[in-house]
Structure formats: structure tokens, C-alpha cells
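Worksheet for the structure shown next.
With one protein chain removed, the remaining protein chains of the complex are shown where they sit.
Right after this comes chain A.
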Amino acid sequence: MASIDIANIQKSYGVHPVLHDVDLKIRDGEFVVLVGPSGCGKSTLLRMIAGLESVTGGEIRIAGKRVNELAPKDRDIAMVFQSYALYPHMSVARNMSYSLRLRKTPKERIATVVTGAAAKLGLEPLLERRPKALSGGQRQRVAMGRAIVRQPKAFLFDEPLSNLDARLREQMRAEIKKLHKDLGATSIYVTHDQIEAMTLADRIVAMNAGVVQQVGSPLDLYDRPANLFVAGFIGSPGMNFFEGTSRAGDRPLFEIAGDIGIPLDAPPPLANNAQATLGIRPEHIVLAGHGPETLLATVDLVEPTGFGIILHLSLGRAGFKVFTNDRSFLTASGTVPVHFPAHSLHFFDSEGNRV
């Protein structure tokens, strides 16, 4: 196991910059998840750590040692590909033992290690099969098995679960978490599934367009998103945003389009008349009256999800969503009272940064 230091990494393809000054220190044994929209450079960063892409600028250190110029085979890391990349002409056992055979590990040791890994992943009955004869979930396990047979300095995962169906994905997610608890291996995991990110990560790195937006624990990103991008990216259904102006006074308000004032329980961290964006998560909006100035929102749509209900509401021209577990809203129509509790509000300045 080892720490990974990424210092001011840049990457360009020709003249197109893909990563801008990515800076990241990953501690020994930490599970770090990279999230971000498609094309933001997650895979590129991971592949640079693996040695599959050249580094345009900056430095990567694994266990304190600079690896920029090192071939993948000399970096001692394991990687699980989105496509699994199993060797089609080798049995499961030979797929798993390939790295050990390349290192001329003694036969008896290979047998023990492969059996051990197979047991851990429930692959024992499949060891002699070819990848072609496996289901998607089984292939995924073999890919994991191939990574864990040796003790690499770090594990890299590039969307390892994205080709599985939802149920299997949930199950494998839990298994990966268990595996990490057992092995305590430094891991970097790329996904654009935010549930995976939230459940697996010690720390999440949110990226957009080749720039790191925020690094923090899952709850950090959920509770205190650093900017509009992170606020909108983490959470499902996504955070509601209202653009408007802060109005100070005895009764502070946030005024949105159509001269609608959202009453604020406490003065916002904003100057009077400042343009800003107010954010609140659908699960934090309270569907109840509150004093004489109750805000009434129009019900546009009711979406039952089984677990709860997503109400699509609007205040003037501004649409937003509310998540509730109260089934009495299944038949909601007309208007409903809404309240935005002060401690659940997020404010972002005109640049989109948290205030």
C-alpha cells in the first residue's frame, strides 16, 4: 500500500487541454472517488496514474517516488477496467494469475493466492471457464480477482460497475466496500454514479472540465458544496436553485422572479440587494405552513417513487422539486404550503461560489 501524490498535473492532447493543474494527495489506504460529468477527464487522470497516458506537466508520486517516466509495469498498481478487459483466450484462473506468472511467482504460491481470491469473490466453480462463458457480473468479479491476487501499491477502478444492471451494481458496490475494508488498499475509483461515490468514498473529488471543484468527505460535499457545480452534481433529485436578490429588513427575504419573496428565518450571509443564487435540496423543503406569510406553491406534477414522492412545484415562474415520504401528498393538487428552513439553505454568489 502506498500514498499517491498528484502535484499540479496537466494534460493536453495536442493543443487541447484536458486537465488543468490537478492537485491531490491521497493517503495510504484511503478510498478516493473521482466524480464528474462525462468528458471531464476522470479516466484521463486515472490512466495517467496508471502510466497509460503521458504526463504533460506536473508530477505524480507513488509512495513518495516520482513515477512520471515509469512504465505501467514498474508502477506496481492494479486496475479494473470498465470493459473488464479479460483475456479471452485464458481461463478465469489463468486470467487471475497472469500478473503472478509474469513475475515468475512459484506455482504453489500462485495456486494458493488464486484459490484465496476466488473464494473471496465466489469464483471457485468458474476457475476453468473462459470469460466468454461468464455473465457480466461474473466477469466483473474476475476483473476484481485479477487485481487482488497480488498486493499492489494501489487499486485503480474506472467505472467498474457501469455495465451491470442496477441490482447487481448495488451488490457489487457493497462487495467492493467490504473488500476495501479487508485489504485496506489505497484505491482510486472513477464513477459518475453519485450513490457509488457517496457510499464508497472516504473522500470525493468532484471534477468538471478538467478542474477539481471540491475535495472532501461525502457529507462535506452534500452539506457544504463549494460551488453551484458541486451543489447540482451531488444529490438526487438534484438541488433546487433560485436566482434572485437578497432583501434585508426586519423580515429578511430572498426575492425571486415575479416579485415573490421567500421568507428567510435568519439573515442571509449576503449584502442587501445582492444578486445571488439560493439552493435547497428537495428533501429539505418542508411541506407545511409557517406563520401568516405562508408561501403557497402550485403543484405541477406528482411522481411516486415507491420509497417516497417527488412533487414538482412552482413559485411564479420558478419550478422546483420536493421530496417527501408523506403519502398524503400522492393526491396533492392546487397549491401546497412550503417552507425553506434556514439551516438547509445554501447561497452562491454571482460567480457560483458558496458564500
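The rule is simple: a residue touches a chain if its C-beta (ideal position, glycine included) is under 8 Å from a C-beta of that chain, and two chains touch if they have at least 3 such contacts; residues count from 1.
Operating definition for what follows: contacts and distances are computed from a predicted model.
Peer 1: Using the UniProt record as the reference, specify the protein name of the hidden chain from among "Carbohydrate ABC transporter membrane protein 2 (CUT1 family)", "Fructose transport system permease protein", "Phenylacetate-CoA oxygenase subunit PaaG" or "Sarcosine oxidase subunit delta".
Peer 2: Going by UniProt, the chain not displayed is called "Carbohydrate ABC transporter membrane protein 2 (CUT1 family)".
Peer 1: Looking at the whole complex, which of A:1, A:63 or A:85 touches the chain that is not displayed?
Peer 2: Answer from the full complex: A:85 touches the omitted chain.
Peer 1: From the list A:25, A:65, A:103 or A:327, pick the residue that touches the absent chain.
Peer 2: A:103
Peer 1: Which parts of chain A face the unshown chain closely enough to count as touching?
Peer 2: Those residues of chain A that touch the unshown chain are 50-52, 71-73, 77-79, 81, 83, 85, 87-89, 98-99, 102-103, 146.
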